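With one protein chain withheld, the remaining protein chains of the complex are depicted in position.
What follows is chain A.
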Amino acid sequence: MLSRRIVPCLDVRDGRVVKGVKFRDHVDMGDIVELALRYRDEGADELVFYDITASPEGRSVDRQWVERVARVIDIPFCVAGGIRSVDDARAVLHAGADKVSINTPALDRPELIGEIAEVFGVQCVVVGIDSLRDEDGQWRVRQYTGDPSRTRALAKRTLDWVVEAQERGAGEIVLNCMGSDGVRQGYDIEQLQAVRERCAVPLVASGGAGTAEHFVHAFAGADVDAALAASVFHSGAVRIPELKRHLRAQGIEVRDVA
C-alpha cells in the first residue's frame, strides 16, 4: 500500500534556507545541504526546495545548489521557483532534481505545464497553487507570492485552476492555503477537501501545520497524499520520527523511520 508522504519545504534565498511568517520577514535557517541531510536522516519522504526570490526577480533558479543537493541526497526532491520554460526545467532536472514545481509562470502561460509534461513526463510536473478565500466566499489564486509588495490577486478560481492544470498535464498539485500559512493553526481542511474532489493526481497539503494532530487531520480529513510543512520542522516543534509514530498509531500508513 502506498504510504502518505511527509515533505519538509526549504525556502531558499541566495543559496541559504530561510523562513518567513505569512511569506514575510525571512530569517536565516541554515545551509541547504546540511538541512536536507538532517531531514533525510529523520525520515522525510521527499524534500521541496522553493527559491522564493526567483519569480519576483524574473530570474531562473541558480542550479549549482541543485546539483550539490542531488549528489548527497538519496530521497526524491522537487525544485520550485522561477521555472519559466522547458529549458529552465531541463537545467534543474539534469542537475538532479526529480520534479519541478511551477506556480506564477504557469499562471502567466498555462501552456508551460503541457510543454514540460510532453518532454519529461507528467510525473515530474508539479503545479503549485497559492490560494486565498475572498470576501464572496470563493477561493482564488494569488500570484507572485514570494514578494508581498508584488503579490497579485487573480480572477481565477482555485477549483477551476486545479481542473485546468490537470488537463494540461500536471502530475501533482501542491495547494498552499495562504490564509493558514505560517500561523500553525492547522491545514485548511475545508479547502483541501474541495480540491481533493477535483484532483485525480496526487495532492499535497501546504500551509498551517503546527502540531502532529494537524497532519492527521489533513490525511484522514482531506485524503491528501502528502503534507508539506516548513517552520514546524525547522523549529523542532514537530519532529518527523515522532510525527510518523503518531500517524501510524492513528492508522495512517507511513514509511518506517530508520
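FYI, a contact is a pair of C-beta atoms (placed from the backbone, for glycine too) under 8 Å apart; a residue touches a chain by one contact, two chains touch by 3 or more; residues count from 1.
The rule is simple: contacts and distances are computed from a predicted model.
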item	value
Name under which UniProt lists the unshown chain, selected from "Imidazole glycerol phosphate synthase subunit HisH", "Acylaldehyde oxidase", "NADH-quinone oxidoreductase subunit J" or "tRNA N6-adenosine threonylcarbamoyltransferase"	"Imidazole glycerol phosphate synthase subunit HisH"
Hidden partner chain, touching residue among A:M29, A:A95, A:V141 or A:V232	A:A95
Among A:V18, A:I83, A:A212 or A:A226, the residue in touch with the chain that has been omitted	A:A226
Contact partner of the left-out chain, one of A:G179, A:P202 or A:G221	A:P202
Residues from chain A at the interface with the omitted partner, ascending	1-5, 40, 45, 67, 70-72, 74-76, 93-96, 98, 119-124, 171-172, 200-203, 223, 225-226, 255-256, 258
